[in-house]
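A short worksheet on the structure shown next.
All protein chains of the complex are present and in place, except for one that has been dropped.
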Amino acid sequence: MSEELHWKTAITSVEPNKVRLRGYPIDKLMGKISFSQAIYLVLKGELPSPEIGQLLDAILVSSVDHGAGPPSVLAARTVASTGAELHAAIAAGVLAIARFHGGAIEEGMNLFLAVARRADEKKMKEEEAAREILAEMKGRGERASGFGHRVHTQDPRTARLFSLAEELNLAGRFVRIARLIEKELKESIGKPLPINVDGAIAALLCDLGIPAEIGNAFFIISRVPGLVAHIHEEKTRMRPMRKIHPADFEYDGPPAREI
Amino acid sequence: MSEELHWKTAITSVEPNKVRLRGYPIDKLMGKISFSQAIYLVLKGELPSPEIGQLLDAILVSSVDHGAGPPSVLAARTVASTGAELHAAIAAGVLAIARFHGGAIEEGMNLFLAVARRADEKKMKEEEAAREILAEMKGRGERASGFGHRVHTQDPRTARLFSLAEELNLAGRFVRIARLIEKELKESIGKPLPINVDGAIAALLCDLGIPAEIGNAFFIISRVPGLVAHIHEEKTRMRPMRKIHPADFEYDGPPAREI
Amino acid sequence: MSEELHWKTAITSVEPNKVRLRGYPIDKLMGKISFSQAIYLVLKGELPSPEIGQLLDAILVSSVDHGAGPPSVLAARTVASTGAELHAAIAAGVLAIARFHGGAIEEGMNLFLAVARRADEKKMKEEEAAREILAEMKGRGERASGFGHRVHTQDPRTARLFSLAEELNLAGRFVRIARLIEKELKESIGKPLPINVDGAIAALLCDLGIPAEIGNAFFIISRVPGLVAHIHEEKTRMRPMRKIHPADFEYDGPPAREI
Partner (left out) sequence: MSEELHWKTAITSVEPNKVRLRGYPIDKLMGKISFSQAIYLVLKGELPSPEIGQLLDAILVSSVDHGAGPPSVLAARTVASTGAELHAAIAAGVLAIARFHGGAIEEGMNLFLAVARRADEKKMKEEEAAREILAEMKGRGERASGFGHRVHTQDPRTARLFSLAEELNLAGRFVRIARLIEKELKESIGKPLPINVDGAIAALLCDLGIPAEIGNAFFIISRVPGLVAHIHEEKTRMRPMRKIHPADFEYDGPPAREI
């Protein structure tokens, strides 16, 4: 029985006093690479350059928290409020990161990859491929993920991600495609529908060669620390079993300050 | 009704085109601080020094993955294998990080904090406080969390974490207490029961002023990317619904290599 | 390796074309016993009498839903609202059934069992044991779980459960102990703190010989169908990502009617 169940994994080897992550001794990585670089290493199998590490840092910083209103935070706080343990509240928050919350990253990546594939296969310009695909989506009543935002008309995080990617020389084909789509949308709709932070992350992850299926993982990895902050605040500052209003709250933390 | 449900949060403020994390504009943090520093900021409320950022990087790199055998990985792979979505498999993995798996960090922190408190309250030497508390634990049949390991007699990650903390001038009272306990345990048991990686992280988090209740959060935050790697491998490399042997697997990734 | 991992289970045997639950062919149970009886069989290992089946039916009916306000419902709806799948929303709801929500059953069972044990060990009257234990709890600042309710002063479900248990001849020692505690609480506090539905279920499960550690399971088993109803309503009737107010809702289902 044992033999036929034997299986293989390419992630980590563990021997007494020796743990190797994708071949590298983990104790040698510690102090040498950042957590962001380790995330890339464990997911992609290769060590990223310091520049990629910096871009990933910016991506992961950008989504660490977005206030108390998103459903992942409300689900995590609701569970924490019942006296449940930390890991249960985190799990509930993660379960709320789904199609309509965080899901725009994966959907955006699929859109950008489709445009690139169409341009390659049909040997057409990327803008034509974008126009074609957007028209098809319109015909099916679908909207482009990663564009527009309920709150932010000019999300400062998008601009920062793109300028940083350019400084680091990491903005490539997919950032270009994202911008082509933004331009097409403006023309076809008649008003701007700017790339939002999810769309920017989607373009950058495509340029980094991350598969679309784990695009949302970056949002989840980034957001877990924010969820922990909310769970801890709920458990230490609030009354158990309070009714948690999803919008009627105000910020009373440190005043606005500069880094 | 609305009024009495009004509540306050000190984590993040969101206004149109402006997201401030603990008072800092998030777009200004991007490119300036690492993900590890942002984790500290969101959890503690203040920006850490670059040195604290480096120590946190090492802590978070140390636990990113530990092979395919831990229950968090097996739970995540089992759920992934049924065709469940990424977030469901991550949530299952997080739910397996509990008292006996990852829980040693919080328990270790509580032990170290108890020794410090006892020494302060009774104005006794820390080694005496440690001896007293270990004797009481022995009387209750409890063992000290954060010491000893089934696989590793000399966990290289512990040595690395401690040497790095000393280089960075961040090893303080709690690293000292952890070592005192290690010494006491060796004397009382008659054989070495070295500080393991959980114990080392526990001591360092105490020295960083992290509350014990969120000690395990650092393990969860660190491990989520590893879980994602396993889930993705399961979904792309394995047959759905396979029987996942919990021990009979081998590593076939990149060969041993140096950074 | 395989041999040392060999293990045993006493719940269900599966052979080709033959599934036996606790020894009984499952196809022979189908049509003969109710779901409630099957729940008892799988948990306790023996077939219950029809009377026990009826009492369990009443227990499980009593907790199937309690409106849209409890945190398990709000967590499940919040997750459902993000486009997550049914099982993810159910899991989030289950994670919200913790110490302060549903947890009163297990805690009540532990209290009733403690009173019985004290009376037996000290050969004292149950009312004296109850008085002693309540006084100790008061000294530790603990309140008795299973008594009093924020909304219902006279929960009709409690009366119904107890009268049914008496009709079926299933009310035993622990129902008596629950009533003794109710009497003690009234005397010591000076106003009634009646047994609530959790307390009534706790007493009845003790009388049925269910271990306290799985007391909350009956609440979870009972509530899952209610969660499914709320998730389905959220997905079919509401807009995705709406802000879910935790109290400002009204009932617009079928008007009050009699069975």
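Should a chain be cited, it is by its letter among A, B and C, assigned in written order, with residues numbered from 1 in that chain.
As a convention for this text, a contact is a pair of C-beta atoms (placed from the backbone, for glycine too) under 8 Å apart; a residue touches a chain by one contact, two chains touch by 3 or more.
Everything quoted here is computed from the prediction, not taken from an experiment.
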Selected residue (touches chain absent from view) among C:Asp120, C:Glu142, C:Glu187 or C:Asp248: C:Asp248
Interface with the unshown chain - residue positions in subunit B: 1-2, 69, 71-72, 74-75, 78-79, 81-85, 88-89, 91-92, 95-101, 103, 240-241, 243-247
Subunit C, residues in touch with the chain not shown (by the definition above): 2, 5-14, 16-36, 38-39, 42-43, 45, 47, 54, 56-58, 60-62, 64-69, 85-88, 90-92, 94-95, 97-98, 151-157, 159-161, 164, 211, 213-214, 216-217, 220-222, 224-226, 228-230, 232-233, 235-236, 238, 242-245, 248-259
Residue ranges of subunit A at the interface with the undisplayed chain: 1-2, 5, 84-85, 87-88, 91, 246-248
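Note that only the chains that are shown with their structure count from here on.
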Chain occupying the middle, per Cα centroid: B
Maximum centroid distance from subunit C, chain identifier (CA atoms): A
Equivalent interface positions on subunit A and subunit C, same or different at half: same
Inter-copy rotation, subunit A to subunit B, in degrees (Cα atoms; steps of 5): 180
Rounded Å distance, subunit B centre to subunit C centre (Cα mean): 35
Subunit A and subunit B, separation of their C-alpha mean positions in angstrom: 22
Euclidean distance of C-alpha centroids - subunit A vs subunit C, Å: 40
Junction residues of subunit C - those touching two or more other chains: 1-2, 84-85, 88, 91, 246-247
